[in-house]
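Okay, handing you the structure first.
Of the protein chains in this complex, one is absent; all others appear in place.
Let's turn to chain A:
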Amino acid sequence: MTATELTTPQSSPPAKTRRERPRVMGAGKQLHAGPLTYVVLTVFALVSLAPLVWTAIAASRTDRRLAETPPPLWFGGNLFKNMERAWEEGGLGTAMFNTIFVAGMITISTVLFATLAGFAFAKLRFRFSGLLLMLTIGTMMIPPQLAVVPLYLWMADLGWSNQLQTVILPTLCTAFGTFFMRQYLLQALPTELIEAARVDGASSLRVVWHVVFPAARPAMAVLGLLTFVFAWNDFLWPIIALNQENPTVQVALNSLGTGYVPDQAVIMAGALLGTLPLLIAFLLFGKQIVGGIMQGAVKG
(Lines give C-alpha, C1' and ligand atoms only; values in the text may rest on other atoms or scores of the structure.)
Protein backbone atom coordinates (compact mmCIF):
# COMPACT_ATOMS: atom_id res chain seq x y z
CA MET A 1 0.00 0.00 0.00
CA THR A 2 2.63 2.51 1.03
CA ALA A 3 4.87 1.40 -1.79
CA THR A 4 2.29 2.31 -4.41
CA GLU A 5 1.53 5.58 -2.70
CA LEU A 6 5.11 6.63 -3.19
CA THR A 7 5.05 5.97 -6.90
CA THR A 8 1.91 8.01 -7.53
CA PRO A 9 3.38 10.72 -9.72
CA GLN A 10 2.59 14.35 -9.35
CA SER A 11 5.33 15.94 -11.37
CA SER A 12 7.22 13.10 -12.99
CA PRO A 13 8.63 13.12 -16.51
CA PRO A 14 5.97 12.72 -19.21
CA ALA A 15 7.26 9.37 -20.47
CA LYS A 16 6.79 7.87 -17.04
CA THR A 17 3.38 9.44 -16.52
CA ARG A 18 2.00 7.56 -19.48
CA ARG A 19 3.13 4.29 -18.03
CA GLU A 20 1.90 5.07 -14.55
CA ARG A 21 -1.48 6.53 -15.33
CA PRO A 22 -3.50 3.39 -15.81
CA ARG A 23 -2.27 2.30 -12.41
CA VAL A 24 -3.61 5.44 -10.78
CA MET A 25 -7.01 5.62 -12.35
CA GLY A 26 -8.59 2.44 -11.14
CA ALA A 27 -7.37 2.96 -7.60
CA GLY A 28 -7.70 -0.36 -5.94
CA LYS A 29 -9.21 -2.28 -8.80
CA GLN A 30 -6.34 -2.15 -11.23
CA LEU A 31 -3.62 -1.71 -8.64
CA HIS A 32 -1.49 -4.65 -7.75
CA ALA A 33 -1.24 -5.31 -4.06
CA GLY A 34 2.04 -4.46 -2.39
CA PRO A 35 3.76 -6.74 0.11
CA LEU A 36 2.24 -4.87 3.06
CA THR A 37 -1.26 -5.68 1.78
CA TYR A 38 -0.37 -9.36 1.78
CA VAL A 39 1.01 -9.10 5.30
CA VAL A 40 -2.15 -7.48 6.67
CA LEU A 41 -4.37 -9.92 4.78
CA THR A 42 -2.38 -12.82 6.17
CA VAL A 43 -2.96 -11.52 9.69
CA PHE A 44 -6.70 -11.31 9.01
CA ALA A 45 -6.65 -14.80 7.51
CA LEU A 46 -4.83 -16.23 10.52
CA VAL A 47 -7.28 -14.64 12.93
CA SER A 48 -10.16 -16.02 10.84
CA LEU A 49 -8.81 -19.54 10.72
CA ALA A 50 -6.94 -19.92 14.03
CA PRO A 51 -10.00 -20.52 16.25
CA LEU A 52 -11.17 -23.26 13.88
CA VAL A 53 -7.78 -24.94 13.71
CA TRP A 54 -7.49 -24.70 17.45
CA THR A 55 -10.93 -26.32 17.83
CA ALA A 56 -9.52 -29.34 16.04
CA ILE A 57 -6.38 -29.29 18.23
CA ALA A 58 -8.43 -29.09 21.42
CA ALA A 59 -10.76 -31.82 20.14
CA SER A 60 -7.79 -34.13 19.75
CA ARG A 61 -6.65 -33.69 23.38
CA THR A 62 -8.00 -34.71 26.76
CA ASP A 63 -10.03 -32.67 29.21
CA ARG A 64 -7.13 -32.71 31.64
CA ARG A 65 -4.63 -31.46 29.14
CA LEU A 66 -6.91 -28.54 28.19
CA ALA A 67 -6.96 -27.32 31.79
CA GLU A 68 -3.17 -27.07 31.90
CA THR A 69 -0.96 -24.13 30.96
CA PRO A 70 0.36 -23.59 28.36
CA PRO A 71 -2.54 -24.59 26.10
CA PRO A 72 -1.76 -27.26 23.50
CA LEU A 73 -0.51 -25.95 20.17
CA TRP A 74 -0.43 -29.18 18.26
CA PHE A 75 -2.67 -32.18 17.71
CA GLY A 76 -2.95 -35.03 20.18
CA GLY A 77 -4.22 -38.54 19.61
CA ASN A 78 -7.77 -38.44 20.95
CA LEU A 79 -9.65 -36.84 18.07
CA PHE A 80 -11.71 -39.85 17.04
CA LYS A 81 -12.40 -40.96 20.59
CA ASN A 82 -13.72 -37.51 21.47
CA MET A 83 -15.74 -37.28 18.27
CA GLU A 84 -17.31 -40.64 19.02
CA ARG A 85 -18.29 -39.48 22.50
CA ALA A 86 -19.72 -36.23 21.12
CA TRP A 87 -21.60 -38.24 18.49
CA GLU A 88 -23.12 -40.63 20.99
CA GLU A 89 -23.18 -39.06 24.46
CA GLY A 90 -23.52 -35.51 23.14
CA GLY A 91 -26.30 -36.46 20.74
CA LEU A 92 -24.47 -35.00 17.74
CA GLY A 93 -25.32 -38.12 15.74
CA THR A 94 -29.08 -37.66 15.97
CA ALA A 95 -28.57 -33.93 15.70
CA MET A 96 -26.68 -34.13 12.41
CA PHE A 97 -29.34 -36.24 10.73
CA ASN A 98 -32.10 -34.04 12.12
CA THR A 99 -30.37 -30.89 10.95
CA ILE A 100 -29.70 -32.24 7.48
CA PHE A 101 -33.41 -32.99 7.21
CA VAL A 102 -34.53 -29.66 8.68
CA ALA A 103 -32.07 -27.52 6.74
CA GLY A 104 -32.77 -29.51 3.58
CA MET A 105 -36.54 -28.99 3.78
CA ILE A 106 -36.13 -25.30 4.58
CA THR A 107 -33.71 -24.84 1.71
CA ILE A 108 -35.90 -26.54 -0.89
CA SER A 109 -39.05 -24.69 0.06
CA THR A 110 -37.37 -21.32 0.54
CA VAL A 111 -35.66 -21.49 -2.84
CA LEU A 112 -38.89 -22.51 -4.54
CA PHE A 113 -41.18 -19.97 -2.88
CA ALA A 114 -38.63 -17.18 -2.96
CA THR A 115 -38.11 -17.68 -6.68
CA LEU A 116 -41.85 -17.52 -7.33
CA ALA A 117 -42.31 -14.42 -5.18
CA GLY A 118 -39.13 -12.82 -6.47
CA PHE A 119 -40.28 -13.37 -10.05
CA ALA A 120 -43.66 -11.80 -9.32
CA PHE A 121 -42.04 -8.76 -7.71
CA ALA A 122 -39.45 -8.38 -10.45
CA LYS A 123 -41.45 -8.95 -13.60
CA LEU A 124 -45.21 -9.06 -13.05
CA ARG A 125 -47.43 -6.06 -12.70
CA PHE A 126 -50.11 -6.34 -10.06
CA ARG A 127 -51.93 -4.10 -7.66
CA PHE A 128 -50.13 -3.29 -4.39
CA SER A 129 -46.91 -4.86 -5.66
CA GLY A 130 -44.85 -1.88 -4.49
CA LEU A 131 -46.48 -1.87 -1.09
CA LEU A 132 -46.09 -5.61 -0.68
CA LEU A 133 -42.41 -5.42 -1.61
CA MET A 134 -41.84 -2.69 0.97
CA LEU A 135 -43.61 -4.86 3.51
CA THR A 136 -41.41 -7.82 2.58
CA ILE A 137 -38.26 -5.80 3.16
CA GLY A 138 -39.70 -4.34 6.35
CA THR A 139 -40.26 -7.78 7.84
CA MET A 140 -36.50 -8.29 7.98
CA MET A 141 -36.47 -5.76 10.82
CA ILE A 142 -38.61 -7.87 13.14
CA PRO A 143 -36.51 -9.78 15.69
CA PRO A 144 -37.44 -13.46 16.06
CA GLN A 145 -38.01 -12.80 19.77
CA LEU A 146 -41.36 -11.23 18.85
CA ALA A 147 -42.76 -14.58 17.74
CA VAL A 148 -41.38 -17.21 20.07
CA VAL A 149 -43.82 -16.94 23.00
CA PRO A 150 -47.00 -17.57 20.99
CA LEU A 151 -45.27 -20.17 18.81
CA TYR A 152 -44.20 -22.01 21.93
CA LEU A 153 -47.72 -21.95 23.38
CA TRP A 154 -49.34 -23.13 20.13
CA MET A 155 -46.79 -25.87 19.79
CA ALA A 156 -47.58 -27.04 23.32
CA ASP A 157 -51.30 -27.00 22.45
CA LEU A 158 -50.71 -29.10 19.35
CA GLY A 159 -48.58 -31.57 21.29
CA TRP A 160 -45.70 -30.88 18.93
CA SER A 161 -42.97 -30.38 21.50
CA ASN A 162 -39.70 -31.80 20.29
CA GLN A 163 -40.93 -32.48 16.78
CA LEU A 164 -38.97 -31.27 13.83
CA GLN A 165 -41.85 -29.63 11.97
CA THR A 166 -41.91 -26.94 14.65
CA VAL A 167 -38.57 -25.63 13.45
CA ILE A 168 -39.23 -26.22 9.74
CA LEU A 169 -42.61 -24.54 9.28
CA PRO A 170 -41.76 -20.98 10.43
CA THR A 171 -38.89 -20.74 7.95
CA LEU A 172 -40.48 -22.16 4.80
CA CYS A 173 -39.88 -18.87 3.02
CA THR A 174 -37.76 -15.88 3.95
CA ALA A 175 -37.93 -12.19 3.13
CA PHE A 176 -34.22 -12.20 2.38
CA GLY A 177 -34.67 -14.98 -0.18
CA THR A 178 -37.57 -13.22 -1.86
CA PHE A 179 -35.67 -9.96 -2.13
CA PHE A 180 -32.52 -11.74 -3.28
CA MET A 181 -34.35 -13.50 -6.13
CA ARG A 182 -36.17 -10.33 -7.11
CA GLN A 183 -32.92 -8.41 -7.44
CA TYR A 184 -31.40 -11.17 -9.52
CA LEU A 185 -34.37 -11.71 -11.83
CA LEU A 186 -34.77 -7.98 -12.36
CA GLN A 187 -31.61 -7.95 -14.46
CA ALA A 188 -31.12 -11.60 -15.43
CA LEU A 189 -34.53 -12.32 -16.94
CA PRO A 190 -35.33 -10.38 -20.14
CA THR A 191 -38.95 -9.26 -20.13
CA GLU A 192 -39.19 -10.05 -23.89
CA LEU A 193 -38.65 -13.71 -23.08
CA ILE A 194 -41.73 -13.75 -20.86
CA GLU A 195 -43.74 -11.80 -23.41
CA ALA A 196 -42.77 -14.24 -26.13
CA ALA A 197 -43.98 -17.13 -24.02
CA ARG A 198 -47.17 -15.24 -23.25
CA VAL A 199 -47.88 -14.59 -26.91
CA ASP A 200 -47.38 -18.28 -27.29
CA GLY A 201 -50.30 -18.68 -24.92
CA ALA A 202 -48.24 -20.20 -22.13
CA SER A 203 -49.86 -20.21 -18.72
CA SER A 204 -48.09 -18.59 -15.78
CA LEU A 205 -46.97 -21.93 -14.42
CA ARG A 206 -45.55 -22.82 -17.80
CA VAL A 207 -43.70 -19.48 -17.95
CA VAL A 208 -42.25 -20.18 -14.53
CA TRP A 209 -41.17 -23.67 -15.48
CA HIS A 210 -39.72 -22.96 -18.93
CA VAL A 211 -38.53 -19.37 -18.65
CA VAL A 212 -38.10 -18.28 -15.03
CA PHE A 213 -36.48 -21.35 -13.52
CA PRO A 214 -33.83 -21.73 -16.23
CA ALA A 215 -32.93 -18.04 -15.96
CA ALA A 216 -32.91 -18.10 -12.16
CA ARG A 217 -30.92 -21.30 -11.77
CA PRO A 218 -27.54 -19.76 -10.77
CA ALA A 219 -29.16 -17.50 -8.18
CA MET A 220 -31.31 -20.38 -6.91
CA ALA A 221 -28.17 -22.41 -6.28
CA VAL A 222 -26.55 -19.56 -4.38
CA LEU A 223 -29.71 -18.84 -2.39
CA GLY A 224 -29.87 -22.55 -1.60
CA LEU A 225 -26.36 -22.47 -0.16
CA LEU A 226 -27.00 -19.32 1.87
CA THR A 227 -30.31 -20.68 3.16
CA PHE A 228 -28.73 -23.97 4.13
CA VAL A 229 -26.03 -22.19 6.12
CA PHE A 230 -28.66 -20.01 7.79
CA ALA A 231 -30.93 -22.97 8.62
CA TRP A 232 -28.03 -25.06 9.90
CA ASN A 233 -26.99 -22.29 12.29
CA ASP A 234 -30.43 -21.06 13.40
CA PHE A 235 -30.40 -20.85 17.17
CA LEU A 236 -33.11 -19.02 19.14
CA TRP A 237 -36.28 -20.83 18.12
CA PRO A 238 -34.73 -24.33 17.92
CA ILE A 239 -33.36 -24.16 21.47
CA ILE A 240 -36.79 -23.14 22.73
CA ALA A 241 -38.75 -25.64 20.65
CA LEU A 242 -36.49 -28.68 20.92
CA ASN A 243 -34.47 -30.35 23.61
CA GLN A 244 -31.74 -32.92 23.88
CA GLU A 245 -34.14 -35.81 23.17
CA ASN A 246 -34.53 -34.77 19.56
CA PRO A 247 -32.02 -31.99 18.93
CA THR A 248 -30.69 -30.11 15.95
CA VAL A 249 -26.95 -29.45 15.91
CA GLN A 250 -27.29 -26.08 17.60
CA VAL A 251 -29.51 -27.55 20.32
CA ALA A 252 -26.98 -30.30 20.96
CA LEU A 253 -24.14 -27.76 21.09
CA ASN A 254 -26.16 -25.65 23.51
CA SER A 255 -26.60 -28.70 25.72
CA LEU A 256 -22.89 -29.39 25.56
CA GLY A 257 -22.21 -25.79 26.54
CA THR A 258 -24.41 -26.08 29.60
CA GLY A 259 -22.61 -29.11 30.94
CA TYR A 260 -24.42 -32.02 29.30
CA VAL A 261 -21.07 -33.80 28.83
CA PRO A 262 -18.61 -32.14 31.23
CA ASP A 263 -15.50 -32.73 29.17
CA GLN A 264 -13.94 -29.79 27.28
CA ALA A 265 -12.30 -32.01 24.68
CA VAL A 266 -15.62 -33.67 23.87
CA ILE A 267 -17.30 -30.26 23.71
CA MET A 268 -14.68 -29.13 21.20
CA ALA A 269 -15.15 -32.32 19.22
CA GLY A 270 -18.88 -31.53 19.14
CA ALA A 271 -18.24 -27.98 17.94
CA LEU A 272 -15.97 -29.36 15.24
CA LEU A 273 -18.47 -32.01 14.12
CA GLY A 274 -21.30 -29.49 14.04
CA THR A 275 -19.28 -27.12 11.86
CA LEU A 276 -17.61 -29.63 9.58
CA PRO A 277 -20.45 -29.99 7.03
CA LEU A 278 -20.53 -26.24 6.47
CA LEU A 279 -16.75 -26.02 6.24
CA ILE A 280 -16.83 -28.72 3.57
CA ALA A 281 -19.56 -26.79 1.77
CA PHE A 282 -17.37 -23.68 1.91
CA LEU A 283 -14.43 -25.62 0.55
CA LEU A 284 -16.50 -26.87 -2.38
CA PHE A 285 -18.71 -23.87 -3.09
CA GLY A 286 -16.82 -21.01 -1.42
CA LYS A 287 -16.62 -19.07 -4.65
CA GLN A 288 -20.38 -19.28 -5.21
CA ILE A 289 -21.19 -18.35 -1.62
CA VAL A 290 -18.87 -15.34 -1.76
CA GLY A 291 -20.43 -14.35 -5.10
CA GLY A 292 -23.91 -14.68 -3.65
CA ILE A 293 -23.19 -12.48 -0.66
CA MET A 294 -21.59 -9.86 -2.85
CA GLN A 295 -24.47 -10.04 -5.32
CA GLY A 296 -27.07 -9.65 -2.62
CA ALA A 297 -25.17 -6.71 -1.24
CA VAL A 298 -24.82 -4.31 -4.14
CA LYS A 299 -28.41 -3.23 -3.95
CA GLY A 300 -28.53 -2.81 -0.18
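Here is the rule we go by: contacts are C-beta pairs under 8 Å (C-beta built on N, C-alpha and C of every residue); 3 or more make two chains touch, one makes a residue touch a chain; residues count from 1.
By definition in this document, contacts and distances are computed from a predicted model.
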Worksheet, complete the sentence: Its UniProt record identifies the chain omitted here, from "ABC transporter permease", "Septum site-determining protein MinD", "Cobalt transport protein CbiM" or "Polyamine aminopropyltransferase", as "ABC transporter permease"
Discussion item. Out of A:188, A:221 or A:240, which residue would touch the omitted chain in the full complex?
Written reply: A:240
Worksheet entry | Positions on chain A contacted by the hidden chain, ascending | 1, 4-5, 8, 10, 24-33, 37-38, 40-41, 44-45, 47-49, 51-52, 54-55, 58, 66-71, 113-114, 116-117, 119-121, 124-126, 129, 132, 136, 139-153, 156, 169-173, 175, 178, 196-197, 199-206, 208, 210, 229, 232-233, 235-236, 240, 249-250, 253-254, 256-259, 264, 267-268, 270-272, 274-275, 278-279, 281-282, 286-287, 289-290, 293-295, 297-298, 300
